[in-house]
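Heads up: the structure comes next, in C-alpha cells.
Only one protein chain is missing; all other protein chains are in place.
Chain naming follows the written order as A and B, and within any one chain the residues start at number 1.
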Amino acid sequence: MDKSQQIVAKDSMDGELATLNLGPTHPATHGIFQNVLTMDGERIQSAEQTVGYIHRAFEKIAERRPFNQITTLTDRLNYCSSPINNLGWDMTVEKLIGIEVPKRVDYMRVIIMELARISDHLVCNCVIGVDTGALTGFFYLFQERERIYDMFEEVCGARLTTNIGRIGGFERDFSPELYNKLNAFLKEFPKRLEDFENMLCRNRIFMDRTIDVGPISAERALNYGFTGPNLRAAGVDYDVRVMNPYSSYQDFDFKVPVGKSGDTFDRFNVRQEEIHQSLSIIRQALDKMPAGNYHADVPEFYLPPKQEVYRSMEALIYHFKIVMGETDIPSGEVYHAVEGGNGELGFYLISDGGRTPNRLHFRRPCFIYYQAYPEMIKGSMLSDAIVTMSSLNVIAGELDA
Amino acid sequence: MSEIKIADAPQGLEGEGFFATKIGDVIGLARANSVWPLPFATSCCGIEFMGTMSSNYDMARFGMERLSFSPRQADLLMVMGTISKKMGPILRQVYEQMAEPKWVIAVGACASSGGIFDSYSVLQGIDKVIPVDVYVPGCPPRPEQIIDGVMHIQELVKEESLRRRYTQEYKTLLESYNIK
Partner (left out) sequence: MDKELLINAIESRFPGITEASSEPFGLLTLEIAPQNLKALVHWLKDDEQMNFIFLTDICGVQYPNQGNREFAVVYHLHNLEANFRLRLKTFVGRENINVPTICDIYSAANWMERETFDFYGIIFEGHPNLKRILNMDEMDYFPMRKEYPMEDATRTDKDDRFFGRIGNESVTFDNKKALAKGNNHG
C-alpha cells in the first residue's frame, strides 16, 4: 500500500489510536473495498476509502462499441441484477431513436426486472444475515435464488450475465416452461421467504446487531445522493418506478416501503418488503399479460430471424446493416433512469449520429452513495461497520465502473 | 447404508494385515481431498462462486468445507473476477503470503486473459503476475465449470511429486515471476 494514502495515528495524545487497514481483500467486506480506519480501541474515529480496484473502463469501452453490443457492459455493472441494467439500456436507446414497444414487451420486461430485483435483494439480505452470524438463511435462500437463474436461463440461455433483451423487445418469446417455473416459484418462494423472515426479523440477536447501526438521516442521505432502498430506509419515498414510470409501471399497483431511521435494520426490512412487492408486481403482470408481439416492428434495429436471413433479401440486408453497424442513429442527448437494485440507475447518452455513442455515462448508485460510508460508521464499533457495509449493498462492478 | 463415496486407495501391495504403498501417493490423496481454498473474488464470477458454495452445488463435497480467508493457511488461490492493474500487486502479495505447496486457479475470462475488458486499466490475465495451474473459461463460468476446474486441481494435487517444489524447474518458474 502507498503510505501516503494512510491516515497516520499521530493526532492521538497518548499514542493509543491505531491505524487499521480494512481491505482490499478482507473476508468480511464481500468484495474489493479498502478502508483505512483510525481506531480508538474498538471504536472508529475516521475512515478513508480507496476505490477503483476493479475499474474496467466501461465508459471508454462503450465509446468503441455499437449500441447493441453495450449490453455486455451493462451486464457487468451490477451483476447481481444484470437484466435491469440491460433493459434500462435498451429503453435508453429506444428513447433516442423513438421506438414504441408493444405493451406485451413492457410486461415481459417488468417480470424480468422484478425477478432481477428479487435476486439482488436476496444477496444483500442473506449477506446481512451472514455477517450477523446467521449462515443458515443464506443457504435457504440461495437455493431459491438458483430458481431465478433457472428462469433467466429459460429466457436467454445465461444465468448471471444474461444479455437479456434487445433494442425493441426480446430475442424470443417466453416459453411455456418459463410460465411453469414462474408459477411454481410464485407459489413456493413466499413460504421460504417467510421462514427467513421468521428467523431474523424479530430475532433478538439480529435486532441488537442491526437496530441503530449505521444510521443516516433523510436530509444527509439526500445530500449524499442516496437512492433506492437505502434512501427509502431513511424515510424518503423516492422510487423511479413511481416518479417517472417506464415500461408501463404505471399499470401496476404496488407500495413503496419506507423506513424511519435509515439504519441497517430498516434497510433490511425495506428490501424484504420490496421482495414482497416485486412478487405482487410479477403476479399482476402475469395476470394481465397482453397478447401481441414480443418485439417492436423495427427491422432497422431488431435482428430478423436467422432462417429469414437465408431466404429473404430484405432480411439479409437488415441483418448485414445491423451487424456491421450501418444503421443511421439520430444524434441527440438523452438521460434515462430506471430503478436498479440499488437505486436510480441512469444512462446519459450523447449520440452524434455515429455507429457508437459519442459519450455514455452511467449514473451508478453504488458509486454515489458509498462515499457516505465514513460518515455512517464514525464512532461505531468495527463489527457494526462490517454490517453497515453489507446493508448498503455496494457492488464492486457498479462502484468502480 | 450411507451413500458416501470413499476415495479409492492408491495402488500398492496388499497382503494379510498390511498394505504398502508410496508415501507420496498417500500424501497426495490426503491433500487432494482437503484443499483449503482462498476465494479471491472481485466481481461477477464471485457471485457464481457464491452459488457454487451454497446448497445447490455444494463445494463441501470435495473436502472444501472450510474457506480459508487467510492466505497463510490456504492451499488453493481461487482468483475470480477482473484483476485491474491497481489490484495486481495486492494479488501478488496474497500469493507470496501463501505457504508451499500452493496452487492457483483462474476462474473466468477476466482472470485468465482480461476477457472482454481489453482496456487501459485491466490486467490482461493474472498469469502476468503469478503462475496459474488451471484456467476456467466462461464469462462467468457456470458453477459446474468451476467445480470441473477444482477437480482438475485435485488431480494435479494428487499426482504432484513431493519433490516438485524443490526442483530447479519450479524455482526457475518462480524466478521468471520475480517471486522469491
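The rule is simple: a contact is a pair of C-beta atoms (placed from the backbone, for glycine too) under 8 Å apart; a residue touches a chain by one contact, two chains touch by 3 or more.
Not measured: the values here are computed from a predicted model.
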**Request:** Using the definition of touch stated at the top, determine which of A:R172, A:K191, A:R359 or A:K378 touches the missing chain.
**Result:** A:R359
**Asked** From the list A:D90, A:D120, A:E339 or A:D400, which touches the chain that is not on show?
**Response** A:D400
**Complete:** Where B:S55, B:S119 or B:Q145 are the choices, the one touching the absent chain is B:S119
**Item:** chain A residues touching the omitted chain (full complex)
**Value:** 2, 51-52, 55, 57, 59-61, 63-64, 95-96, 220, 222-225, 236, 238, 243-244, 332-335, 337, 344, 346, 348, 350, 359, 361, 363, 367-368, 370-372, 400-401
**Fill in**
Note that chain B touches the chain not displayed via residues 85-86, 118-121, 124-125, 128
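The working rule: only the chains that are shown with their structure count from here on.
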**Fill in**
Taking each chain's mean CA coordinate, chain A and chain B are separated, in whole Å, by 31
**For the chain B and chain A complex, residues of the former touching the latter** = 40-44, 46-48, 50-51, 54-56, 67, 69, 81-84, 86-87, 90, 94, 116-117, 119-122, 139-140, 142
**Asked** Which of the residues in chain A come into contact with chain B in the complex?
**Response** 24-25, 27, 31-32, 52-57, 60-61, 72, 76, 79-80, 123, 138-140, 142-143, 145-146, 149, 159-161, 396-397, 400
